[in-house]
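Every protein chain but one is kept in place in this view of the complex.
Read from first to last, the chains carry the letters A and B; within each, the first residue is number 1.
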Amino acid sequence: MEILVCVKRVPDTAENEFELNGAGNDLDRDDLVYSVNEWDNYAVEEAIQMVDNVGGSVTVVTVGDDESEEVLRREMAMGANNGVLLSDDAFEGSDGNGIASILKAEIEKGNYDLILTGAQADEGAGQVGGMVAAMLDYPYASLVNKIDIIDDKKINVGREIEGGNQEMNELQLPCVLSIQTGINEPRYVGIRGIRKVAKVDIPVKGSADLGLDADSVGAAGAKTRRVDYFVPDMGEGAEMLEGSTDEIIGKLIEKLKAKGGL
Amino acid sequence: MTQIFAYVPFNNGQAEDVALEFPEAAKKIDASATLTAIVTGSGADLDSVAGEMSKIYGQVIKVDNEALAYPNAEVVRKALVNIVPEGSIVLVPHTTFGMDIAPGLSVKMDAAYAADIIDFQGAEGTTLKMIRQELGGAVSTHVTADISAGAVITVRPGAFAPVDGGSAGGTITDKSGDAGDLSSKRQFLEVVAAEIGDVDITKSDVLVSIGRGIEDEENIEVAQELAEAMNAVVSCSRPIVDAKWLEKSRQVGTSGQTVKPKVYMAMGISGSFQHLGGVKGNPFIVAVNKNPKAPIFQVADVGIVEDILEFMPELTEAISDL
Partner (left out) sequence: MSSIIGPASYKLFGFFPTAVLAFIVPIVGIGAFAYIMARRIAPLVRAAPDNRLDRIDQRIKNLVIIWLGQLRQPRYMLAGVLHMVIFAGFLILSIRSTSLVVIGLSDGFVLPGFGGLVGVVYNFIKDYAATFVLVACIIAAIRRGIYKPERYAVPEKYGKDHTAEAVFVLGLISTLMISESLFEASELAYAFQLTGQEHFLAPLSLVWIFRGMLLSASSGFLQGLHIFMYFVHDLSFFFFLCFLPLGKHFHVITSLFNVFFMRVKRGNIKPVQHGIKDEELDSLESFGIKKLEDFTWKHMLDFYSCADCGRCSDQCPANAVGRPLSPRFITIKARDLMFKNYPLSGEIYKSNLLVEDIYAEDEIWSCTTCGACEAECPLGIEYIDKMVDLRRGMVDEGMVPQSLQKPLKALEKRGNPYGKMEKKRADWANDKEFKADHSIKNLGKDTAETLFFVDSITSYDDNIQEIARRTCVILEKAGVDFGILGKDEKDSGNEVLRFGEEMLYQDLKEQNTEAILESGVKQIVTADPHAYNALKNDYTGLPPVKHISQVVAQKIAAGELELLPCQEPDKVYVYHDPCYLGRHNGIYEDPRQALDAINGLTRVELEKSRDRSFCCGGGGLMLFYEPEEDTRMGVLRVNMAAEAGANVIVTACPFCLVNIQDAIKVAGKEGEIEALDFTELIGQHLQ
């Protein structure tokens, strides 16, 4: 099975405290650390396990700048066979649709049975997988937490739906799946693993290589744009609710309602 | 004039709560837009939901087809592409279903896409201004979308104030005939129910998390009842697992699960470094602890100095009475 996994380099939510820059329109990125999007790790692990079972190869691809190469290397250290970096100044400012278009162009150059993405990344939109599938007219399933290969034509996948239930579907190949965390236990990649693949050649492709019209991607082609970042006001320490128990409960319920707790 | 369509999912003949929230969202997009609910499905359940929706929405479109009996996102998408006019705005809840259908729908409609919107700030010309969150809720962003060719937007359930339903007296239009070819390369098979006791606390939006303040195994029931009333799940800090009162899978902390709920009810939890290391995504933290110096109050949004064993039952009762 030929599997392509789309990955992304993101600020690591577990290891960062997010603050705005001086101008207040972007994150203060000086102190941020980046790593591969957590969901993508699960997708790559799943791809590797599938290839271990039925043969084939795993290719990881990302759209990004030169620094994004590090996440490709990390995934290759996990066991992905090939990496492709899609990088071009024209790609900058792409919205989800733009990224999906770039990936679609690359996918069409290969012969993949299965395209995997993480269920979501730093932006929390969870959009690229579904868009790629629609562009390619491949069937799609999101939030996949189980994959059973039936034969070389179809697979059964479980989707994680509300309440911890699992929705089982049969999909024809080729297809696109977005992978939910918890589907497996991604293996550990240390510094040593990355160094081992440090010299592996990773091709870089731009819009010309992919046959893309530069105006259709990047900021020029984006219909959705992020204007700025901001942090909603948060006071220091807890707001202490005081009064009789009934009063406290009354106030608490109002707050819980506002925050989606009820 | 802008046309907004709200896709209303339902389970067992019961529309999801978000059905009441779409009107507020639509109003914030464009108060003058026409809002139409779309329900898809098959048989009596569909009719009943369509009827309910006609009380909330001025227009309701229903699509009845065997192939839509289960909301297979791929099939529903095909129907919507055929039914929704070009250039419209489609609202879908940001749920596991919404995430499944919406991105592809935007491609097929050739429309802009915006996900998990928590607020709208109106449109200027064809530019719609919205607010959403990134990085697990750590930061918020303003985003704009060019809606000249329409838009598909998933809205966060609970983010918009629900309307009082009941008297819209809307018209129900049956567009079953317009759904077109509903064949799909993805077949729904079945829903495998979660095993009882096999709760995944990492997936719950609201956690009632208990700590040493629960004092005794028997008192866990009190927390369970509160969780039920809040439609939440019970999680805990490490001492509870050590005492074997709850399974390890319920433990929040660096040595347990990392959770990203929207609301975290820290009940009798002192708030150790190790415990809070497992609480991510900047949830709204409510801390109840009888010790006013408990460190949890430093990080909580709301603090209450009370004995949880007395406080929780009263809160449960108050919530149940709502």
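We adopt the following convention: a contact is a pair of C-beta atoms (placed from the backbone, for glycine too) under 8 Å apart; a residue touches a chain by one contact, two chains touch by 3 or more.
Worth saying up front: this structure is predicted, and the values here are computed from it rather than measured.
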item	value
Absent-chain contact - pick from B:Pro239, B:Pro261, B:Pro283 or B:Gly303	B:Pro239
Chain not shown: contacting residue from B:Lys129, B:Lys175 or B:Arg212	B:Arg212
Touching residue (missing chain; options A:Val189, A:Ala222, A:Ile248 or A:Leu262)	A:Val189
Missing-chain contacts mapped onto chain A	12, 14-17, 31, 33, 35, 78, 185-193, 195
Residues from chain B at the interface with the omitted partner, ascending	212, 238-239, 242-243, 248, 254-256, 258, 272-274, 277, 295
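The rule we apply is simple: only the chains that are shown with their structure count from here on.
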item	value
Rounded Å distance between chain A and chain B, as computed from the means of their C-alpha atoms	21
Chain A-facing residues of chain B, complex	72-74, 77, 95-97, 99-108, 111-116, 129, 132-136, 138-146, 149, 151, 157-159, 184-194, 198-200, 202-203, 205-206, 230, 232, 258, 262-263, 265, 280-281, 284-287, 297-306, 310-311, 314-315, 318-319, 322
Touching residues on chain A, where the partner in the complex is chain B	11, 13-14, 16, 18, 20, 27, 95-97, 100, 119-120, 122-131, 133-135, 138-143, 156, 158-172, 175, 178, 181-182, 223-232, 234, 237-241, 245-246, 248-250, 252-253, 255-256, 259-262
